[in-house]
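Quick one: the structure is below, questions incoming.
Missing here: one protein chain of the complex. Every other protein chain is in place.
The block that comes next holds subunit A.
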């Protein structure tokens, strides 16, 4: 036993070092890309920058604000005014004054620079912010993963499936998820291409981390900020409330009820499900109302702060109403039909005006319809529920980008232990790879060479949507199969014991 202990301790010491080595090398890779891959033009690609996340639009909004106009004038910027005041100054670059004499100018038409503020879309300051956001998200993901891994090990031991007191054989899902997030080409591309998706992803991960580690103000802050930046994380209220009320992901309560006769250990557990199973013979999970009320209070406090700050920054330009109309209104009404990797732009370009509102309602309600059934089916696994919600919203949102995929792919990696038997994983991997390689090609063929047309690019977007749908469906079924497999294991185990 001591030898095992020693080995385990050494391994555990090595793992953090290896994690940090990989994390820092990903930052290095980003720096290399930033310095040497300028002609990739990542910030102008529709996959990376949408009307909501584009840094150029943010710079334009900031310029308008500096010129004492409303930042939403001209329908360029559609984001939060807080982000504008934080990131705006980073987009401004001052050119050094150079003069050339007039005679030379006539002959050679030299250009004269003047000391004025210009847009610095390729600047390194913005890249520092996005890289920092990425690293922070990775660290928070690691925290979430550690908790989930502990809970998984604990539940496995409680169910009698795991005999040793160490987490042997359980994959370190925190490290894996963090490294998947850092090394995902989608994340790297968003970081180097200076979109605001890393910041939105950070807010979502902050909310999940707060909920998982039971830090209520943090969870409330993350959720409020995420909703403020882009509307869709509002649906994460349900999984966050479940996380705070019911606790972490655990197998269904019935399994614990079945094993309570077998288990007689006195170990403390973090999962309220197992405690409940031991004390009362009811089949209901307890819901911690106190924490949830606490969460609601903090959410209200943070939303009030955010509203006040927005009102302050937009006091001269129309106030909150203008902000809501231009941010949430823009998201919900899909005014901008420039191509992206989603499927709505193509559809709304040809729909008749008479039916436009109807189809808008249909597409947005499509997300809302899925919330309730999934919540009912997966309420014992709130973290997984959050992952599914994020995947669905990034599939069906108005202006998707690869930054959203980066987020849910890394959350998927948090569940490697449960989703080890997922079907079609290789097919999906190849699908994602193919789609992401073909997308810039089709865009180039359509826009720049003129030899393709919108159907090429849209076909690619449809393929991407199909792969995402298969991914979501397969992960849900894999998780439910895992629960069923646990249930099957248990009676056998009971029979053996008895």
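List of remarks:
FYI, a residue touches a chain if its C-beta (ideal position, glycine included) is under 8 Å from a C-beta of that chain, and two chains touch if they have at least 3 such contacts; residues count from 1.
Quick note on the criterion: contacts and distances are computed from a predicted model.
Per its UniProt entry, the chain excluded from the display bears the name "GPI-anchor transamidase", taken from "Signal peptidase complex catalytic subunit SEC11", "Methionine aminopeptidase", "Transcription initiation factor TFIID subunit 13" or "GPI-anchor transamidase". Only one of A:124, A:315, A:453 or A:477 touches the chain withheld from this view, namely A:315. Contact with the omitted chain, checked across A:31, A:82, A:150 or A:234, is made by A:82. Although one chain is hidden here, its contacts on subunit A can still be listed: residues 65, 81-82, 85-86, 88-89, 102, 105-106, 109, 111-112, 114-119, 210, 215-218, 221, 302, 305, 309, 312-313, 315.
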